[in-house]
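Here's the structure, in structure tokens; my notes come after.
Then we have chain A:
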Amino acid sequence: MKPENQELRVIDTAHLIGEVEDYRNKGYRLVNMSCTRAGEEFEISYSFELDLRFENIRIIIPLDADISSISGIYWGAFIYENEMHDLFGVHVRGMNIDFKGNLIRTTVPYSFRNPSFRGEGPCQDR
Partner candidate 1 sequence: MISLTNAILFLLLAPIIGGLVSGIDRKLTARMQGRVGPPILQPFYDVGKLLEKENLVVTTSQNFYILSYIVFIVVSGALFFAGGDLLLVIFAFTLAHIFLVLGAYASNSPYSFVGAERELIQIIAYEPMIILSAVGMFMVTKSFFVNEIAASELPLILYLPGVFIGFLMVFTIKLRKSPFDLSTSHHAHQELVKGVTTEFTGPNLAKIEIAHWYENVFLLGFVYLFFAFNPAIAIVAIIVAYLLEILIDNTFSRVKWQLTLKSAWIVAGMMGLVNLGVLYYLAGVLI
Partner candidate 2 sequence: MTYLKKSPWLLHYDASSCNGCDIEVLACLTPLYDVERFGIINTGNPKHADVFVVTGGVNEQNREVIRNIYEQMPEPKVVVAVGICAASGGVFRECSNISGGIDQLIPVDVYVPGCAARPESIIDGIVKSLEILEEKRIQMKERAKQKEQGRSPGGGER
């Protein structure tokens, strides 16, 4: 097995659009967007790939901040952004197709936002 090299850069929120446009101009494709809660912040990662070069950029935002959509650059990004909104409650400005919270309806709103149980211990009882 040949493990692939993955680059990860944390960038400033303000530079996001510029960076993404850069990737687009270089011909990278958008592979993934994902959100992770780390303490009182969200880490939002954008992954790109071109000819097996896999690169990630990451922005770190406070829980109640909103981010701007990259769906104007990568048309298909709306699906990740809507998902992120529905699961984490991240507000994304300017999506080309906005489901307004109806892409994934969940029992608990923004169910990934507040982890209910974490750590060692019995886990079978709810």
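How were these picked? Simply put, all candidates are chains of the complex that A comes from, given by their letters.
FYI, a residue touches a chain if its C-beta (ideal position, glycine included) is under 8 Å from a C-beta of that chain, and two chains touch if they have at least 3 such contacts; residues count from 1.
Every value quoted in this text rests on a predicted model; they were computed, and no experiment measured them.
S.K.: Here chain A stands alone, and the other chains of its complex are listed as 1 or 2; which of them touches it?
M.R.: Here, the candidate touching chain A is 2.
S.K.: Within their complex, state which residues of chain A touch candidate 2.
M.R.: Residue positions touching the partner: 104-108, 111-112, 116, 123, 126.
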